[in-house]
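The complex appears here without one of its protein chains, the remainder shown in place.
Up next, chain A:
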Amino acid sequence: MSGGDVRVRRVRGDGVDLAVYEQGDPARPTVLLVHGYPDTHAVWDEVAARLVDRFHVVRYDVRGSGASSRPYGRRRYTFAYLMSDLRAVLDAAAPDRKVHLVGHDWGSIQSWEAVRTMPDRFASFTSISGPSLDHVGRWFRAGLRRPTPRNLRRLAGQGLRSWYIGFFQTPLVPEVLWRAGIGRPFARALETGEGVAPRPGHPARTLPRDGSAGVGLYRANMPQRLLRPRDPSTTVPTQVIVPTRDRFVSPHLVGGLAAHVPDLSLRTIAAGHWVPRSRPDVVARWIAEHIDRVTGAPLAPAQERAVRGARVGADRRPFEGALVVVTGAGSGIGRATALAFAERGAEVVAADVDGAAARRTAELAGLLGPAAHAHEVDVSDRAAMEDFAKAVEHDLGVPDVVVNNAGIGMAGSFLDHTEDDWKRVLDVNLWGVVHGSRLFAAQMKARGEGGHIVNTSSAAAFTPSRTLPAYATSKAAVLMLTECLRAELHGDGIGVTAICPGIVNTNITRTSRFVGRSDADQETNRRRASRAYALRGFGPERVAEQIVASVRKNRAVVPVTPEARLAHLVARVSPAAMRRLARLNLG
């Protein structure tokens, strides 16, 4: 790695010697990375390597850990000492300028204290999995003052996650355990639970010593601050990275933080507590983006969207800053979905085989939200889809939500379906979804920030019918594909949802093919079907609302209309009933 030479020096802290590690050109902006418990500076190795090209990266071993000296006694670990240490490091490594502070776990807890007490020394702050103790204390009190079931559930959730804090207050036992060698099971748990494989430096060879000394951090500060919280406010532009699968810090702890931090950004990631180890690419990228935003550096469209989406504000819309791709967006459910996302602040890419219709959707979306984009693309055409996915990634970045919605209808008896009919239905309804899922899931996975894929299936996927053999088959395939994909992408924080609308009043009835009929009969059938669907009167807007909700709640299979929900239920309770209904000739 370039500029990767680590310069080590010792800095005199408040009664201790601190090991300070510097990388990169000191003329560049300084980023100070503060590690947590029971780690050392080495937990940041991967992140530091990714920042070193652009920044002067400074790390140090907090007192009691790694190569820094280990003071004796609980009192030597209070915030007052920790802040003196931090100041000493700042004075030595970046004497006369503001630094960008980043903390993980206890490093973040200390950093909250730092930005609270000496905001003038920091240009920005990124907090990872370590809340302000003052905020936590207030959060618990606020929850207990309004003991609604939800608040109590959240309090209990954090209480359970914090079991070790109480345990660390017991004298001697934790120290004995660390010395007795729980370091090895700890490392194993890290690997199995967090996907963080041991490597030289982390967990450190000094883990037994770090673990037992660091208990002082908990004993010296936690009871005091949690019981008598101070004002946690800070003026430093702050970004909080929230790993949603953290076993120690509840994601709900950020609730109400905006009241104390006027410039607050939130970024969530589906990862565990040691996110700097498990997702160094994402963490380094987010740190750099936050710094760029705060310093006013030029941002690429994707970054600009990302920082805008992360900002917490009263007028923030739920999909602010998100990029949403919708296929089949020229009409019906696709158009309504594009508009629903645009209305919630998302930047929409409307794709349709009918370019004019796609452009119209983009135009309307631009009225409700950020300027939208249109693409003319046939989802069944692999090459065209590859070009489309590349163009989106190149021009706009990786989408946060992809709705594979394009589909065609086809009705008639099985024996009337020609081979071409089958190809046509499967090409659009199944292969379109396959291409869209494959291309965009790969992008999402490579980016590592999660995402969501919605595939439009149908109530026909679980409702056998003699009138829809090809269509129902294609939609059933989409449903199963969705379920498989959901299982595969879960670990990457990418949700996958199948939407099963049912009878929705869109133009699919006006474009469906009724096989085995004369042209004149086609028209009659289309008109009759359109009329029936119109009478049913379930608009595509209501499906779009369900799609938005299913993305927010990461639902797996969503039957939308009442008849779709009923069919979904009956298909499971009494498949025989569904088989009997399938014999009805509705054509």
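The definition used in the following text is that contacts are C-beta pairs under 8 Å (C-beta built on N, C-alpha and C of every residue); 3 or more make two chains touch, one makes a residue touch a chain; residues count from 1.
By our rule, contacts and distances are computed from a predicted model.
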Per UniProt, and picking from "M24 family metallopeptidase", "Peptide/nickel transport system ATP-binding protein", "Menaquinol:cytochrome c reductase iron-sulfur subunit" or "Branched-chain amino acid ABC transporter permease", the hidden chain is "M24 family metallopeptidase"
Option from A:335, A:373 or A:526 whose C-beta touches the chain left out: A:335
Of A:89, A:115, A:213 or A:357, which sits in contact with the chain we cannot see? A:357
Missing-chain contact, candidates A:507, A:522 or A:554, resolves to A:507
Looking at the whole complex, which of A:210, A:343 or A:492 touches the chain that is not displayed? A:343
Of the candidates A:368, A:426 or A:557, the residue in contact with the absent chain is A:368
State which residues belonging to chain A touch the missing partner chain. 331, 335, 339, 343, 357, 360-361, 363-364, 367-368, 507
